[in-house]
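One chain of protein is taken out of this complex; the other chains stay put.
Letters A, B and C mark the chains in the order given here, with residues in each chain numbered from 1 onward.
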Amino acid sequence: MTATTYRTGADARISVEQWIRMYRRMVSIRRFEEQVNELYTRALMPGLAHLYIGEEAVAVGICEALRSDDYITSTHRGHGHCLAKGASPDRMFAELLGKEAGYCRGKGGSMHIADPATGNLGANAIVAGSMGIATGAAFSAKRLRTNRVVVCFFGEGALGQGVLYEVMNLAQLWKLPVIYVCENNLYNEYTHYSETTAGDILARATAFGLSAESVDGQDVRLVHEAAARLVEASRQGKGPAFLMCKTYRYHGHHVGDINREYYRSKQEEQGWKTERDPIQRLRDWLIKENLTDAASLDRIDSEAKTEIEKAVEFALAAPYPKPGEVDQDVYA
Amino acid sequence: MTATTYRTGADARISVEQWIRMYRRMVSIRRFEEQVNELYTRALMPGLAHLYIGEEAVAVGICEALRSDDYITSTHRGHGHCLAKGASPDRMFAELLGKEAGYCRGKGGSMHIADPATGNLGANAIVAGSMGIATGAAFSAKRLRTNRVVVCFFGEGALGQGVLYEVMNLAQLWKLPVIYVCENNLYNEYTHYSETTAGDILARATAFGLSAESVDGQDVRLVHEAAARLVEASRQGKGPAFLMCKTYRYHGHHVGDINREYYRSKQEEQGWKTERDPIQRLRDWLIKENLTDAASLDRIDSEAKTEIEKAVEFALAAPYPKPGEVDQDVYA
Amino acid sequence: MPEAVRELTFAQAVREALAEEMRRDERVCILGEDVAEAGTPFKVLSGLVEEFGKERVLDTPISEAGFTGLAVGAAMTGIRPVVDIMFGDFITLTMDQMVNQAAKVHYMSGGKWKVPMVMRTTLGATRRSAAQHSQSLHAWFSHVPGLKVILPSTPYDAKGLLKTAIRDENPCVFFEDKMMYKLRGPVPEEEYTIPLGKADVKRAGRDITIVATSSMVQVALGAATLLEESGISAEVIDPRTTWPLDEKTLIESAKKTSRAIVVDEGYVRYGVTAEIAAVISAGAFYNLDAPVKRIGAMHVPIPFSPPLEDLTVPTENVVFEAARELCAHA
Partner (left out) sequence: MPEAVRELTFAQAVREALAEEMRRDERVCILGEDVAEAGTPFKVLSGLVEEFGKERVLDTPISEAGFTGLAVGAAMTGIRPVVDIMFGDFITLTMDQMVNQAAKVHYMSGGKWKVPMVMRTTLGATRRSAAQHSQSLHAWFSHVPGLKVILPSTPYDAKGLLKTAIRDENPCVFFEDKMMYKLRGPVPEEEYTIPLGKADVKRAGRDITIVATSSMVQVALGAATLLEESGISAEVIDPRTTWPLDEKTLIESAKKTSRAIVVDEGYVRYGVTAEIAAVISAGAFYNLDAPVKRIGAMHVPIPFSPPLEDLTVPTENVVFEAARELCAHA
């Protein structure tokens, strides 16, 4: 693909600042996730985490199309969504380490980060667990006439859960402003999606009357263009939509999934990393189009690195919640 | 529609005896259900029942395409399926009255009739409750190489339940011999299906890779033709299929649903009864084609009436299970 | 309660609670199957769609998981949904939404998101509806931190407790015994609510404590009348909510009477009677003169056949006999 094919109508409406912001966010997410891996490897993080590395363009391209008071729901692989919606890395790391300064006071951990301030209804450790929630938030948006839109992120594994079809039906019947974003990274944990997914994915949404499309999830510009269009339509009252983003996770299913060759080859991984990296792609394009230069982007890279390092330090130094916290907030 | 349009290739392969058998079965089901209503009205039947009157062509046309060792699963509106698969009316009435001679020793009642001898895996009072079971029976058929086919009957209301999509996916992935038969009688209890069903019903099945089609469920010949074809294909290893039968229940959702005008008009009911009655239609065609005469069909009618009356008498006279039965068969 | 108050049926009391709360707070919505024009198969909601419109009384597809999940998200974002699950047996389909989502959202988010929703559903057998339409599964939700579980036993309680539940900031499950919908009882015209977690002494007594829930309160009261004729004074206590549970009232009563029976229509094993019996056995340990007796549904799927079904549920007589036997103990 050449640069010119990217120069769609939508592209033209995006300011340089926006592209730069998307670049910065993608880099931040990547640095963030590298640190998560590092924390795990150095046995500084309790439990596990599911890295978003490789999929950054999806969260960033989509959240860039949202207002800050729009809602998202997220998954077990949720750090990228949280950051893209505006969460700050320090409190996220604090959450991952179970510290009181974390977004959930350490009670949620990696798979449950939630933040009303950025419209994040929460990550969810149940595959498809947030679909009802997202659809319900869209119900509120419509009934309360807030003009908000909701994005429901989920992996292609969630296509196996019946509740998706139940809520797509509801959303379409009631014309709710929710976009179901399927992050198809080819694997349900350790099983290729072709072994678990019959028929045609987009048809599963159009059958319920949703408009559905598929996009190269490694290209933030295509993702953003599609998202902006669908979000806008939904905001105008056109009802729900379905967007499949074709993407890839570079790392294991979780940080402990090191030996992966029984389910996918190193070559396959290498191909995605070297040929379709979303950060590299945007970088190349920005430079090629003279929208910025390498030095500026390098500066962003190193700023991001510093920011993330500081955030980790903050979290490592932060205190655990006091024992008395344990039975607080069971009931509101 | 004229008679000639019915003379499809499939029709030609059906013997007169088969048509007569289908006629007899439809009449039996109708007489059976009329008696159920009568028993309810006379306060002789405990609880409620959901009458199949008006939908007879679906169960009969489909079960006629099955071997006796093929399996079916059924619903809360299940009497027609049971009878069409070969159950005898006396033990069914006994079940409806909670008598020991019933198919389930009185423990199941109207909504739970099951009978291994006729391949009936059971009616089910959970909407969509039998979909997993039907798919599992198809799994057994495939693994045990019995060459059996399974028919899963359900109302269009069950399209709302996610488990349908879960099992269609599984059935298609594993090429299981199961036919999902959607009896679309327009209503989920008291709500028109258009208020609960977005998009396109057949597309919900084709999206998962199933072949899907729709048929006039008031015409036993069309139903049977489609069923025979789909069952045969499934038996040959072609995997699952979906068949929607457009039909109508003449009576209320259950025997106690008398005042229905707030959800459907008397006119609508009258239209279906007078213009599309499945028994009348087959009768007219059989006579018109000279396959039999009115007198012979009248004889069948009165035989059916007598059979059903006797069956009711049997059931009314039959004893209840002994109290000691109550905690038997909780565990095998 | 003032004297000479109006009488309502249990169903009317539920409906009135909903109507009043919907008038008071326009964020309150009802979601469920056949809840609008049909007003549910039990006609509990008749008339509400006429007053509040289809935007607030919504017929759903037959998607218990889907619309319960939708209610969770709606509750988090400003709506106060009341979800109708037609039969308590169908909560099986909502367990993930209620237990993994609704019950945990507040805690997992460190107290940031709230889920002010109510699930209304049924319990109770003897309607000749067989095993999939007769269960009393409230013990499951009672086991789960984050949920509140409410079991009204009278029209008065139904109205007052439901209003409180709708105003509560937490997910509440409200179980109505479907055989009680026609039960009549006094319900004052004036506004009132009833706090969650406060047991109610439905009848005071000296010799034995009968703790009963939902329609079993009526059974217990009937037994208490029979016992009175035998010279035994029974105290009938209705916990009203299984969570929060008003342990103190139960224990104090048992300490006073020194004997206790627990009656609940769910299964005895690992059910509500187990918890309450364990609480009383431990709390009134030094005062009990006899083991706490548990009475509940027979441990079988509910059979259809009427003579069998009737054997599976507690009756006045069973409670009466059990109480007499207990009182025969030193």
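Keep in mind that, in the parts below, a contact is a pair of C-beta atoms (placed from the backbone, for glycine too) under 8 Å apart; a residue touches a chain by one contact, two chains touch by 3 or more.
Note that the structure is a prediction, hence the values are computed from the model and not measured.
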Fill in the blank from the handout: Whole complex considered, the hidden chain contacts A, B, C
Completion exercise
Filtering B:Ser140, B:Ser214 or B:Ser296 for touch with the omitted chain leaves B:Ser140
Handout entry: Which residue of A:Val36, A:Leu51, A:Ala125 or A:Cys182 touches the chain not shown here
Key = A:Ala125
Handout entry: Contact partner of the left-out chain, one of C:His143, C:Lys198 or C:Arg324
Key = C:His143
Fill in the blank from the handout: Missing-chain contact among C:Gly66, C:Pro239 or C:Pro301 belongs to C:Pro301
Problem - Missing-chain contacts mapped onto subunit C - result: 89-93, 95-96, 99-100, 103-104, 107-108, 130-132, 137, 139-140, 142-146, 242-243, 245, 266-267, 269-275, 277-278, 281-283, 285, 288, 290-294, 299-301, 303
Fill in the blank from the handout: Interface residues of subunit B toward the undisplayed chain are 71, 73, 102-108, 112, 114-116, 121-122, 124, 126, 129-141, 143-144, 162-163, 166-167, 169-170, 173-174, 328-332
Practice task
Quickly run down the residues of subunit A that touch the omitted chain.
Solution key: 46-48, 95, 98-99, 104-112, 124-129, 157-162, 188-191, 195-197, 262-263, 320-321, 323, 325-327, 330
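The working rule: only the chains that are shown with their structure count from here on.
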Completion exercise
Looking at Cα centroids only, farthest away from subunit B lies chain A
Handout entry: Distance from the mean Cα position of subunit C to that of subunit A, given in whole angstrom
Key = 42
Problem - Cα-centroid distance, subunit B relative to subunit C, in whole angstrom - result: 37
Problem - Chain centre separation in whole Å, for subunit B relative to subunit A (CA means) - result: 47
Problem - Per-residue overlap in subunit B, given as positions that touch at least 2 other chains - result: 159-162, 195-197
Exercise for the section: Could you tell me which residues belong to subunit C and also touch two or more other chains? Expected result: 60-61, 63, 65-66
